[in-house]
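Rest of the complex left out; these chains stay put.
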Amino acid sequence: MKIAIVLFNRANYARSKTLMIELANVKSVELQVICGASMLLEKYGKSYKQVEKDGFSIARKILSTFDGDSLASQTLTTGACLNALAHVFSDLEPHLVVTIADRYETIATAIAASYANIQLVHLQGGDISGNIDDKVRDAVSMLSDYHFPSSERSKRRLESLGITPERIFNYGCPSLDLIKKDWNDTDILRLANYGGTGSKLELNSPFILVCFHPVTTSFGKSGEDVAVLLASLMEFKTFRKIILWPNPDAGTDDVSKTYRIFRESNHDHSFSFFKNFSPEDYSILLSMTSCAVGNSSSFIREGAFLGTPAVIVGDRQVGRETGNNVLLTSIDRDAIVEAISRQVAHGRYEEDHRFGQGKSGSLIASKIIELFKNGESNSRYSNH
Amino acid sequence: MKIAIVLFNRANYARSKTLMIELANVKSVELQVICGASMLLEKYGKSYKQVEKDGFSIARKILSTFDGDSLASQTLTTGACLNALAHVFSDLEPHLVVTIADRYETIATAIAASYANIQLVHLQGGDISGNIDDKVRDAVSMLSDYHFPSSERSKRRLESLGITPERIFNYGCPSLDLIKKDWNDTDILRLANYGGTGSKLELNSPFILVCFHPVTTSFGKSGEDVAVLLASLMEFKTFRKIILWPNPDAGTDDVSKTYRIFRESNHDHSFSFFKNFSPEDYSILLSMTSCAVGNSSSFIREGAFLGTPAVIVGDRQVGRETGNNVLLTSIDRDAIVEAISRQVAHGRYEEDHRFGQGKSGSLIASKIIELFKNGESNSRYSNH
């Protein structure tokens, strides 16, 4: 059986890596890895290289991202993904396609597979968040044949969207499988040598981990928002601030530009900027940080699993299911400062396994194999 | 307020024409008509010309259909629509986009509008049918902000998909507004002079109206299916057979080819072939026919309103809501012959207004204007 998986950014990979490993180990399965969009771009750390380094061979790379950092470029990028995938699926003829979560390019995978009458498996459906992601995620669910959400609440929401319960399987999120709990000095050394700009990564003193993505539905405001965020972080002078560059959503240039201006006008050596960590290394940072600040869903998901104190800033994750480790705040300097202070004071939370037990990849792989052995693959459309 | 409507085939136009007329008559509205895909193609009768003839000026024509009659060409066509619409919406800057029903290209409109943060209105959501259309229709519903389904059952189904009831309005299907009940000799004369191939259109003797579209989810079988259909029709020697060419779905070449071979090898003068009727003229044919045979949804929708005896053949409309006027049958010569015989014997049915009262365009237009006057347009995403 040929199974294709389409990855469009580093988060896609983190959320499917252990599933990929499991599938690659099944004899009857030929795994076809397709990398596109930001995974191929220098400014997002060319994360396809990590995929190759992990031993996967990439069947196709599809350069597909339009420059321009506008809403129209998101649409054009999606069109470019769609065109490329039409050719790729015709060539590779997978029996099954796996797509992940809710990025805007994802709908291209869902269309190209479903229009070609190829079975479509969707990971991470049923979530609620802000942004255009909600619409994309639900539309992809409608085009999919099997659903692997990452929590009970998301499973129930998929049911409330009219999807047959028999086609929904909650085995949690594979990104949690990657969490490294038993890190040691070698790991710390490796982390210390990551190439970034700004000050070096030093982990022996307390640090705040920051990741802020633009919010496409309030396009045009992201630059200001991140300026407020930086002003808040300036208050925490005794902490290092480890900042990750944003995803390539509309507005990402505004975020990046604000960071650049900040760096040039403000030689505060307590800020370091990084493009890309391996998921495992990222989990170590999440384990060690005094507080995670921004709007990355990893703070919610991996954060819950690890009990990382987190401050979610702004609208990007509005409505999203969280554990107790999360404080929500508006984009307001005082509010952010207060929330961070509270979380730093509180320290680590109890682990919360609502998003998985750390074995999701293996469970999903087994179920996929089982479903297709039993010839369930023929019962299309029954979920509608 | 600038309102764009995107039309991809003749049925799209029939189902929005009266809405377009109403909107064009509102002073504060600038209506932007965009025609693409099969509406521009000779072999589907260049139906954009009918739009112009009806007095609308077309803001943009987007040539977008890939040749090849394959599943991959449907995906590529969708990609071409998406690319073109990204530019078109950037240029025309509509405040609102209207999209219709469930053709595969439709999802391009939904993506291009929603990714640009433009309000999206979807007509004819919530239906159930066979084909890939089900998936497309539901995915488009997920991307839309307001929903105008065409029956109570479809309204309820949209609610069951998790859409807020306050955003769903059942005013019926605008195609019914076009039904001409008081046709006269002038109309008959005009119909008699439609250009078609095969024998001339004569309406003074009883006739069977035939429209059969390929079923993309059983791609590769459409040619055989239509051969069975033709064999069945041969049994009704005393009836004229008025046949419409199919839509440009994957498989359409198989259908057309079967018709062509049939015509060349079989000089039965009781068969006539037509590319395109105006919706009004089409409704006269539906009023007059002894039986409508095939898998067109017009047999179900306009057929119910008019009480037209109809035989729906094969899987394309499986699960779709119908009135009493419809008999379903598999693709089997004997079964089709029997069903047609029964319908011919039964004659006309009572009118059934489940899909609208014939005033849908006006009702939908008023509601759209009202919604946007009240500034409701800001409350995005609340339907999720």
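As written, the chain order gives the labels A and B, with residue 1 at the start of each chain.
Note that a residue touches a chain if its C-beta (ideal position, glycine included) is under 8 Å from a C-beta of that chain, and two chains touch if they have at least 3 such contacts.
None of these values were measured; they are calculated from a predicted model.
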{"item": "Given 2 placed chains, full-complex copy number", "value": "4"}
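The working rule: only the chains that are shown with their structure count from here on.
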{"item": "For subunit A paired with subunit B, centre-to-centre distance based on mean C-alpha positions, whole Å", "value": "40"}
{"item": "Subunit A to subunit B touching residues, read off their complex", "value": "71-72, 74-76, 78-80, 82-83, 85-87, 89-90, 104, 107, 110-112, 114-117, 128, 130, 132, 134-136, 138-143, 157, 160-162, 216-217, 219, 380-381, 384"}
